[in-house]
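Notes for the one structure printed next.
Removed: one protein chain of the complex. Kept in place: all other protein chains.
On to subunit A.
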Amino acid sequence: MIDMIEKEENIISEEEAAQYDRQIRLWGLDAQKRLRGSRVLLVGLRGLGAEVAKNLILAGVKGLTLLDHEQVTEESRRAQFLIPVDANGQNHAQASLERAQFLNPMVEVKADTDQVESKSDDFFLQFDAVCLTGCSKDLMMHVDQLCASKNIKVFCGDVFGYHGYMFSDLGQEHHYVEEKPKIVKPSEETNDGPEVKKPKIDPNETTMVKRTASFCSLKEALEIDWTSEEVKGRLKRTPSDYFLLQVLLKFRTDKGRNPDPASYAEDSQLLLQIRDDVLEALGVNADLLPDSFVSYCFSEMAPVCAVVGGVLGQEIVKALSQRDAPHRNFFFFDGLKGSGVVDYFCAK
C-alpha cells in the first residue's frame, strides 16, 4: 500500500511547507510525502495511546483512526492529556477526538468506539500501519499475523507503571533508505569547491543508500524456548523487562484488565503468583524478576508514556516514510533506572 503513494498528489501545499518546515529539514520532502499518504490505526487511548496519537498527528499522516471501546475513569485518564476534565463516563476515543484533531487540522482523525476483538479481518487491511496498545496477547498475535503478510506495519506497546515496551513487525522484507555522507574520490571533479583535490567526506553532499531488514512475528518473539542450550547463554544479557512483559500480559489475559491501584493488595499478590507460574513455564529462574517489581508496575507513569510514546511514534514515522534504520524488534524502557534497551527476540 505504501508503494501506491507514488501515484498520489505530488505537491506539498504552502501551508504544509510552512508548518512542516523543521521536520522536512530533518527527514526530507520524500519522507514527508509518504507520511502524508499513510493511514494508521491506533488501538487504545490511555496515556501511551494519547502520546502516540499526538506524535503521529503532528508528523502529518493522512489519517489516524482512534479505536477504543472503554469508558473514561479517573484511573484511565491519569496520564491522558487529550480528554477534557468533565468527560468521565464517555468513550476514550470519542473524548479524545476534538483535542486530537486540533493538534493538526490537516490530518483526518476519526474515533471508533467498537471493541477491537469485534473487528473483521478486512477492517485492518485498510491501514498502512497498525499500533496496538492495551490489547491482549492473543489479539496482538492474531492481528500481527494477519497484517504482516499484507505489508501492513504492525506495532505493539504498553506502559505498566514505570515500565514500558514497544514491539514492531515490519514484515519479512522491509525496504528503507539511509542518508550517508558522500565520499569524494580524488579523480572526480569536486563541484562543491575549487580546493586541492584530495579524498574527503564532502560535508555538503549526501547520498541515499538502500537497505532491507527482516522481522519475525510477535508469536515467534514471545514463544522462545529458554531451556535450549543456545538460548540459555543469552539469558544473562536479556533485560528482565522481557519477562516482566510476559507476566503483565498474562495478568491482562486472566483478569481482563491491568493491575489497578484500587485493588493493590490482591493484584500484587496475584502478580507474584503469575510471576512464579510464567517464569516456570518459560523454564527460567523466578529470581530473574525480584518481588519488588510489583510496586512499580501499576497505572501509567506520564513521563514513561512520553518516552515510550516518543520512541514508538518515531518508529512508526520511520516505517511509513521508509527512511532510517528501524529498531529491531523490541524497545524496553525502565523508568526507575532511566534505561532503554533495543533487543531482538525471535524463536527461530
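Operating definition for what follows: contacts are C-beta pairs under 8 Å (C-beta built on N, C-alpha and C of every residue); 3 or more make two chains touch, one makes a residue touch a chain; residues count from 1.
Throughout what follows, contacts and distances are computed from a predicted model.
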Chain left out of the displayed complex - its UniProt protein name, from "2Fe-2S ferredoxin-type domain-containing protein", "RalBP1-associated Eps domain-containing protein 2 isoform X1", "Ubiquitin-like modifier activating enzyme 2" or "Very-long-chain enoyl-CoA reductase": "Ubiquitin-like modifier activating enzyme 2"
Which residue of A:Ile83, A:Ala221 or A:Val247 touches the chain not shown here: A:Ile83
Selected residue (touches chain absent from view) among A:Val130, A:Ala306 or A:Ala319: A:Ala306
Sole contact to the chain not displayed, among A:Tyr20, A:Phe167, A:Phe215 or A:Phe345: A:Tyr20
Touching residues on subunit A - with respect to the absent chain: 10-12, 17-27, 29, 47, 51, 54-55, 58-60, 75, 78-85, 99, 102-105, 161-162, 191-196, 203-204, 261, 264-265, 295-296, 298-307, 309-311, 313-314, 317, 335, 338
